[in-house]
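Here the structure is laid out as structure tokens; the discussion comes afterwards.
Only one protein chain is missing from this complex, and each of the others stays in its spot.
First chain written, first letter: the chains are A, B and C, and each begins at residue 1.
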Amino acid sequence: MKRRSSFWLVVLCCGLACLVSCHGNQSALDSKGLQAARIERLWWLMFSIVVAVYLVVLGWFGTAVLRSRTRQSVQEIPPQVNVEADRRMTVVVAWAIGLTVVLLFVMLTASVRTGHAIANLSSKNPVTIDVIGHQWWWEVRYEATQADQTVVTANEIHVPVGQPVVIKTSSVDVIHSFWAPNLHGKRDLIPGYQNAVWLQADQPGTYRGQCAEFCGHQHAHMAFFVVAEPLEKFNAWLAQQVSTPAPPSDQVSKQGEQVFLSHTCVMCHTVRGNGSGGKLGPDLTHIASRMTIAAGTLPNNRGNLAGWILDSQSIKPGNKMPPNPLKPDDLNALLEYLETLK
Amino acid sequence: MSKRRHIVVLAALLLAGCAREQRNFREATPSNETGEGVQMSDIAPGHSAERKPNANPYEDSAYSVSQGKQLYEMYNCVGCHAHGGGGIGPPLLDAKWIYGSEPQNIYETIVEGRPNGMPSFRGKIPESQLWEIVAYVRAMSGQLPKDVSPGREDHMYAKRPEASTPKEHPPQTNVPPGQKEK
Amino acid sequence: MTPTEQSAVASAPDIDRLANLERIWKDPSGFWGWFTHVNHRSIGKRYMVTAFAFFLAGGVLAALMRIQLSRPENHFLGPDLYNQIFTTHGSTMMFLFAVPMMFEALSVYLVPLMVGNRNICFPRLNAYSYYVYLAGGLLLYAGLFINTGPDAGWFAYVPLSGPDFTPGKRSDIWAQMITFTELSALAVAVEVIITTFKLRAPGMSLNRIPLFVWAQAIVAFMVIFAMPAVMLSSTMLLMDRTVNTHFFNPAEGGDAILYQHLFWFFGHPEVYIIFIPGTGIVSTIISTFSRRRIFGYTAILLSMVGTAFVGFGLWVHHMFATGLPQMGESFFTAASLMVVIASGTQVFCWLVTMWTGKVVLKTPMLFALAFFFVFVMGGLTGVLMASVPVDLQIHDTFFIVAHFHYVLIGGAVFPLFGALYYWMPKITGRMLSETAGKWHFWLFFIGFNMTFFPMHILGLRGMPRRVYTYSSSMHWASLNMLASAGAVFMTAAVLIFIANFFWHQKKGELAGNNPWGAATLEWATSSPPPVYNFAELPTVNGRDALWDALPNQPIVEGLDEDCRQVLVTRVMDADPDHRDEFPEATPIPFIAAIATSGFFISTIFTAKAFFPTIIVVGIVLLIWYWPRRQPSLRRKEREIWEH
Partner (left out) sequence: MGTLNQPRPLLDVSRTPTVVFGHRSIIWWGQSGLMAIEGTMFAIFIATYFFLRTRETDWPPGFDLPALKWGSINLALLVLSAVPNQWLKKKSEQGELGAVRIGLIAMSLIGIVNCAIRAFEFPSLNCVWDGNAYGSVTWTLLGFHTFHLVTDTCDTLVLTVIMFFTPIEGRRFEDVSVNALYWYFIIITFIATYLVIYWAPRWL
């Protein structure tokens, strides 16, 4: 019967779907972190219960329609009542409702237990990272005891593998949502609130995350990367980020630095060491060490950097960076200079 | 006859609506070098240099004026002019304008800079942002229509927002600085 | 049933009495007459046509979105236009189609017929509510066409929709549109409650009210307690944007989460307001096409009431990601799971009704059956996101988009199409074609699943909601293309339905009084019903009015025939209580709606317009209320005070 075949078709592709969605960057079912793994286990438990219930209901429904179907038209059949059958059916319905309540309790307890498990991850002195949401990029600050030791970077978060990390979320403008599906669920960045999210990456790797709360024109291009690496590599990275890059040595880079200081770049961006202090845009002190530019939109290479500087509006229309028409040699010198900022 | 007039009024209203809501992201920047030289007199070699348009295209778009407001704070104009009340720099809320209150005058003040501390921003701020800041500066004294001026901002309530400030009436002075008004 | 007394035997209804009834109850026709109608059926038809037109407009916007998302890095729509389109799509479907069609249109047209009376209570208020609703819809679309469409999402979270981050008048138009549509929903809610409890045919005691009427009455109560929350949040947003109040300004004591609480306190009951009429429709259709009375009438009724109550207690499951305290979230997980019990009970009762009945697979029944397939899957994915940890992974992703389309299209649009095929013969007097109906069903069913099932997988792969584009490296392209292809099938299905509608008006088979052999009172009168609905007001002898009627079922007699007099009955057993008189046709509701629109729209632009326009509204309402001399005198000498 038509209905039967299409029903099996859906079940087939439902199963297929689960396989397809399993691995792949930024997928909730490809957990690389402690919490994401617990959530994934809870997901598979509840998913299996739900699919089982769905199949039972559809089975009951399919047989009900097949069993009582008639070809006659509506007028010919008088409305009939079968009190005896109704009484038996009441028992069946009561059992079905009872089973539903039991299944719901199972899911409730599993969910609450998982909720507690992922919430009470903590440690004495975790790596504390402030993630501050801006309109359409992420400001990342590593707190440190001395003020000059704090690291300010953007759109890229390095975390030591196997150690809990606490991320303090806040926003300077609208509501954003910090979400790296491979590691943990999402947490909103709300102006006026300071939320704390505990993360722990179990396997090294690069995990992409994206803003999950609609925040304006470029909500679609507001991604970030969490790079999980062993502790010593993480400390090396941190040390390098804290260091102030050496002033440019060769002639072209010096000219590039002058272009940076004399043109529009200095109004919005900061490069520690050359006296610039703009706050509107991300900190570019170690731009060359970052994998992507424009909040994960473009891989960080010379061609993309040139295109982004000259006309960022064609890549992320509506973002705060205006088009900057530079003379070709100025642009070339600037790119040279930016590439020295390891 | 009155029906046609209603339609015309309605169309004008709708058009005003369109302009107010225009989000212009990509500005074709006229020239490589941002900002022109100072216009000392009308006599100029070769063809007469066409002067900057007096009307600022951004004054109809609420989006551009609100961008100008964010730039006003981010580029630290607040440092000297505060939220328009003035401090080191002169107040921008009132009707007294030293260098003229037309968009063109304000544009030149920002590009060329002025004595007593106003730095020149030529080359530092791109053309489109310059005009957005100019539009916002005029909104601070209520020159722009109420539905275009920005409303309350999500910060401390320093002053009534531009949408609620009464319109100031600066005297019409196109006289270059130093000369007495006629 | 204790009638006053059963005296003279009814003589066959003579012709001139019917002609007199026709003259009394007929609203003037013609262009200007159109604005004076107060008949519940003409207002009901207008609601249906307008709500369906907004459904088509929302569908066109959805098609544009699917084109933009069909390929990665697509430049069909820029970010600004895409944001306006997806927000207007959401707002149209929720505020201008779902609630007005499922609640206002169906209840205004059908409830008076199903309770056996001549008009809905407060007929002028009913006309007024339609014009206010129409004005709200036109305002939203006028905004969209002059580039002022709202662009902060259909729930417009602050501070993005606040004065600082949405310059211009975009969020104001959205907020005022809400005020329009909620005002009309509240008006109809009061009318439906009073019609259900005070204007029933004698003999229709509380446990004999049809399930569809119960569904609409319960939804009316939900509207009364849910809509004020969104009217408050949209008014507070408007005040923040125009008169500089600080309700949502984090720096001055305001709070962004306050807006979310206020909105979702309304938001979740809203989706049940859309779904419960669906259960009423499915109960009616399954009972008729299984040729037996519904199984578990009380169980289904209690489930509806349970859904309504619990619906108010679980709004925080929309805000699990905002970082609320852990204990609170578990409470809301429990509440979200509890609501499944009620829906489960209803599904089981319908299954048993079909199991023990004779199922006739006509088109309305097909759509009701698709309800099981689609809604149950949507409900079960809803169970998944009731758990906080799982919701943290799938909140605001395309998994949620898939969930609420399964629940809303499964729970409302499928039953709605079933309802249109089921009641169209009563509205227009002709049957819709069955073959076109089946084509429409299968195309819509397949297209729907093709479009929205892949979105579950996209959500699990991390595609967030409301992105105007995505990069090709994210391997979401193939599923998005499949979804866009599915949308083509759905569009074709809806076009077939429109063609079927226009075809059936001329060439459809004549329907007669009761083409489906159904049990509720609206099938007792002719199709389309006369202006006065029932030649003689019926009485009821059982839960299924027509199936349980006695051969000589008594009829009501003794209402004045020279004015629009209506019988008002008691709440419990619908015993005749007193007679009331309903107003004649009048253009006042239309004028009042214009005055109210002027008040609402002018306050968007300047707060100074508040007092002058509110005085104009006051004057118009005064004229509305002012008693007319002639009818007052006529009523004076005939009135009987309560003894």
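The definition used in the following text is that contacts are C-beta pairs under 8 Å (C-beta built on N, C-alpha and C of every residue); 3 or more make two chains touch, one makes a residue touch a chain.
The structure presented is a predicted model; accordingly, all values stated were derived computationally and were not measured.
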Displayed partners of the chain not shown (whole complex): B, C
Omitted-chain contact residue, chosen from C:Gly136, C:Gly254 or C:Gly459: C:Gly254
Full-complex contact with the absent chain, from C:Val38, C:Leu134, C:Ile173 or C:Leu186: C:Leu186
Option from C:Leu138, C:Ile341, C:Leu559 or C:Ile594 whose C-beta touches the chain left out: C:Leu559
Contact set of chain B toward the excluded chain (per top definition): 152, 157, 160
For chain C, the residues touching the chain missing from this view: 3-12, 121-122, 186, 189-190, 193-194, 197-198, 202, 224-225, 227-229, 231-232, 236, 239, 243-247, 249, 252-255, 258, 261-262, 265, 524, 538-539, 546, 549-559, 567-568, 570, 576-581, 618, 622, 625-627, 629, 632-633, 635-636, 638-643
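Just so it is clear, only the chains that are shown with their structure count from here on.
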Chain A and chain C: spacing of chain centres that average the CA atoms, whole Å: 36
Chain A and chain B: spacing of chain centres that average the CA atoms, whole Å: 40
Separation of chain B from chain C, taking each centre as the mean of its C-alpha atoms, in whole Å: 49
Numbers and ranges of chain C residues touching at least 2 other chains: 80, 159, 164-165, 250-251
Chain A: positions in contact with at least two other chains: 173, 191, 217, 317-318
Of all residues in chain C, those that touch chain B in their complex: 80, 142-143, 146-148, 159, 162-165, 167-170, 240-242, 244, 246, 249-252, 605-606
Chain A residues within the chain C interface of the complex: 7, 10, 13, 17, 20-21, 24-29, 35-36, 38-39, 42-43, 46-47, 50, 53-54, 57-58, 60-61, 64-65, 67-70, 72-75, 77-82, 85-86, 89-90, 92-93, 96-97, 100-101, 104, 107-108, 110-112, 114-116, 118-119, 135, 169, 173-175, 177, 179, 181, 184-188, 190-193, 195, 208, 210-220, 297, 317-318
Partner chain A, residues of chain B touching it in the complex: 23, 25-27, 29, 31-32, 34, 70-71, 74-75, 123-126, 128-129, 154
